[in-house]
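The complex appears here without one of its protein chains, the remainder shown in place.
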Amino acid sequence: MGNSNSKDESSLEDFGIEYASAIESTSLVNIKDKYGLFIDGNFVDSSSGKSFKTLNPSTEKPLSVVTEASSDDVDRAVRSASVSYEKYWKKMPGADRARYLFRIARHLQERAREFAVLETLDGGKPIKESRDVDLPLAAAHFFYHAGWADKLEYAFPQRKLEPHGVIGQIIPWNFPLLMAAWKLAPALACGNTVVLKPAETTPLTALLLAEVIRDVDLPPGVVNIVTGAGETGSAIVEHPEVNKLAFTGSTEVGKLIQRSAVKRNLPLTLELGGKAPHIIFEDAALDQAVEGVINGIFFNQGHVCCAGSRLLVQESIADYFIDRLQKRIELLRVGNPLDKNTDIGAINSLAQLERIDQLVKAGIDEGAEVFKPSCSLPENGYWYPPTVLTGVQQSHRVAREEIFGPVLVVQTFRTAEEALEKANNTPYGLSAGIWTEKGSLIHWMAERLRAGVIWANTFNKFDPTSPFGGYKESGFGREGGMQGLAAYLKNSGGNS
Amino acid sequence: MTGKIPIAKTYKLFIDGAFPRSESGRTFSVNNPEGELIANVSQASRKDFREAVRAARAAQLSWASRTAYNRGQILYRVAEMLESRKTEFVELLKSIGANSRSATREVEDSIQRWVWYAGWSDKYSQILGSVNPVSGPYFNFTVPEPTGVVGIIAPTEPSMLGLISRLVPAIVSGNTVVVVSEGESSLASVTIGEVLATSDVPAGVVNILTGDQTDLLPWMVGHLDVNAVDISGISHETDLTLIEEAASNVKRVISRQVNEESLELISDFLEMKTVWHPIGR
Partner (left out) sequence: MPTSTITFRETGSSIKVTPVDEVSLEARAASLATRSIKTTSKRAALHLAIRCMDLTTLEGADTPEKVASLCQKAKRPDPSNHDVPSVAAVCIYPEMVHHAVEGTEGSNVKVASVAGAFPSGLSTIEARTADIADAVKRGADEIDIVLNRSAFLSGDEQRAFEEIVASKDACGEAHLKVILEVGELGSYDKIRQASMLAMAAGADFIKTSTGKIPQASSLPRVLCMAEAVRDFAQQTNISVGIKAAGGIRTAKQAWHYLVVIGETLGTEWLSPEMFRIGASSLLNDVLLQLNRLDSGSYSGPDYVTVD
């Protein structure tokens, strides 16, 4: 009979790294045909009767119809939050507020997979990210802040602790549920009530969170969720009974909000854009640095305000490093976000896709060389391949403007001083990355980089205990940690 | 007999450690309550403001990178010098209308406030910073850092204590400042500048302009190289739409009671920096 390998094996597929599809089931998710506004504990219609569609960006198919909140609706929501503040929340002991937050955290954990799938459907991010990052972190944020609700006097000793009252919160489309958690948890822990507006392209997980909030019996009106686009946002910003605003989104919109708030002396926190330098020294742990750079720019399709979008690599290893990086990019799987092996999902919207495309073209026009891997992109949906631009000068648009997509620009440097100078030469200052095995150099760089979050030998790590926020035009105020509470209490330091 | 005619002081601007006149050549007069002229004070222009920002920016990094202990020493030394010129300040405040008792009280309070903030230099980080217990093998800490260049609209009243209450919490952490003083409070401001000029505070750390706050306010809030503005001192009549331009570079805008003494004032001019590093072999 001889050797068993003689058996015809051509019938067997070779094991390669093109894995068979492994699609996460969507059967857990029950998307309604239409969603109302969550005001005063109930889902209600808009006074104007207007609505808009939310799409699945990986198929361009509509998922549901969502109500557009008019300024009258926003007014209803603010009044509900205001009444609820006086009637329930202001009087409630911190320990009881904590109980509600703990409940929300638990419900998020229990329904994590459902939320993750919905997040991926509505926003286009890979299921492995919504499952392993967004959901665990969102729950962790509620857990962490729950514990603060009855311990605020330890965070701010010797001070009168007074909440603002009604807080208006506007969040972006890149981490829809997680940003809702970042905003709601500290606001509620500190005793405020909230009117929150999710982004118009990704409202569904916030609306599912509204169900959770109803299910945990949070007093009506403590959290109101109104859906809509810019006009709805403006109505919140301009509403005279909103006592404090918190916004995460583009620097452009952030400036408009600041304009409005500053002349009314209205407390405000802003978490805006970035153009983070990611600095690789020649003595770095290079394989891990490659992974860090990949994660830094391609995590969530690069739709990350703190994305490591400017690679600064030391001249002596630049060719080697860029070669490694390109080989690694070849391995990235772009496609169906519901596939558990997908690394890069869909671009969140057509508008964003066009913006990315336009900026990359500008980069090429200015003389950058472009690298894109050989991966194929699905026919329907909004897609952009992971892209690297080399030969980029500090003055190029792609080196200065936030692209907010899977596009990395590469520059080189010779000395630490030069790296620092290039790194800091931006109006932004949200985050920065450093890779070197030399401890003293890490601290030297970390001390001098003008950015709110410094990742040394790692990147894109988040934790509820770790304050997050920017310097310069990346905004002010912090989210997370003890320092993040400050914005939700009157006169507690930081930028009002 | 000579020596009986007093020599009046010329009140000039304080920029980058020097005392230039305004490039505009303009002055304004400060009178005593009886309406008698005390001094012609330089009236700063927007170009003077620009020069002052330039000086403040140039001085900022090196001031911030001194050790906290050293900044504390330098600022404590200023308090010593204020103490030695106590009589001068009392007389100055009296000349613009304070009675002897309230003038003495304000000067003593001012010196005390200066000492109080100077002592924070190597402590606020320990109160406001933290080591954060993140869920993973990372060492994670948050440290406060100075915001950068701060524009301050000095309170007009109380003129000495008001300025010191806004100034010292800003510079103690390593910010550099451009102060704009107005009217009769300019006298105390310029005199504080004279103290600073002979102290160990490096040139450019504190720049003091005298002039029209309402005129200079838009230039201050609109300047892209100013990171924060403290408008606590603006008058109640100021049109707040003037400060909209603060949004042009997402400036931190601070507005508080003018006469506070608190750690929160220091934190108003701080950025929180969080650093992550893996823990491994």
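By letter and in written order, the chains are A and B; residue numbering begins at 1 in each of them.
In this section, a residue touches a chain if its C-beta (ideal position, glycine included) is under 8 Å from a C-beta of that chain, and two chains touch if they have at least 3 such contacts.
Small disclaimer: the values here were computed from a predicted structure and weren't measured.
Undergrad: Just to confirm, in the complete assembly, which displayed chains does the hidden chain contact?
TA: Counting the whole assembly, the omitted chain is in touch with A, B.
Undergrad: One chain is left out of this view; which of A:Glu282, A:Glu401 or A:Glu418 touches it in the full complex?
TA: A:Glu282
Undergrad: Would you indicate which residue among B:Lys4, B:Arg101 or B:Arg281 is in contact with the undisplayed chain?
TA: With B:Lys4, B:Arg101 or B:Arg281 as choices, the missing chain is touched by B:Arg281.
Undergrad: Check the options A:Ser250, A:Gln326, A:Asn341 or A:Asn425 and report the residue that touches the missing chain.
TA: Selected residue, touching the omitted chain: A:Asn341.
Undergrad: Kindly note down the residues of chain B that lie in touch with the hidden chain.
TA: Where chain B meets the chain not shown: residues 137-138, 278-281.
Undergrad: Please identify, in ascending order, the residues of chain A that touch the omitted chain?
TA: For chain A, the residues touching the absent chain are 2-5, 7, 9, 12-17, 19-22, 128, 132, 282-288, 291-292, 331, 340-341, 437-438, 457-458.
Note that in this section only the chains that are shown with their structure count from here on.
Undergrad: How many Å are there between the centre of chain A and the centre of chain B, using C-alpha atoms for each centre?
TA: One centre to the other, that is 38 Å.
Undergrad: Using the touch definition from the top, list the residues of chain B that touch chain A in their complex.
TA: These residues of chain B touch chain A: 128, 130, 132-136, 138, 140, 142, 147, 227, 240-241, 243-244, 246-250, 252-256, 263-264, 267-268, 270-278.
Undergrad: For the complex, which residues does chain A have touching chain B?
TA: Against chain B, the touching part of chain A is residues 140, 159, 251, 254-256, 258-259, 262-265, 270, 272, 427, 442, 446, 451-458, 461, 463, 465-469, 471-476, 478, 481-483, 486, 491-496.
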